[in-house]
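All protein chains but one are shown at their positions in the complex.
On to chain A.
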Amino acid sequence: MADLHFELVTPDRQVMSDDVHMVVVPGVEGDSGIMAGHAPYMTTLKNGELAVYRSAGTQPERIAVTGGFAEVSDRGLTVLAESAGE
């Protein structure tokens, strides 16, 4: 399966721009795992952790985000967060 293009952007910098397997985003109405080929989707995030799975079955990379917003389109997943720290 093709990888998901994932971008994490804050006002200060582009934190990550990579092709990954799956990202779990902490949506306001529950966490959701986003993989490649996800339907167009848009949600605001609660303050929490993103879990980035580089490939299937590996340990996720966790990134704390606050004040975020996620958008899935045919270009991949874009997370816009006010701040992000690892």
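Just so we're on the same page, contacts are C-beta pairs under 8 Å (C-beta built on N, C-alpha and C of every residue); 3 or more make two chains touch, one makes a residue touch a chain; residues count from 1.
Heads up, the rule we're going with is that contacts and distances are computed from a predicted model.
**Student:** Out of "Ferritin-like domain-containing protein", "Pyruvate dehydrogenase E1 component subunit beta", "ATP synthase gamma chain" or "Taurine transport system substrate-binding protein", what name does the UniProt record list for the absent chain?
**Tutor:** Matching the unshown chain against "Ferritin-like domain-containing protein", "Pyruvate dehydrogenase E1 component subunit beta", "ATP synthase gamma chain" or "Taurine transport system substrate-binding protein" yields "ATP synthase gamma chain".
**Student:** Please identify, in ascending order, the residues of chain A that touch the omitted chain?
**Tutor:** So the residues of chain A touching the unseen chain are 9-14, 27-29, 39-44, 67, 69, 71, 73-74, 78, 80, 82-83.
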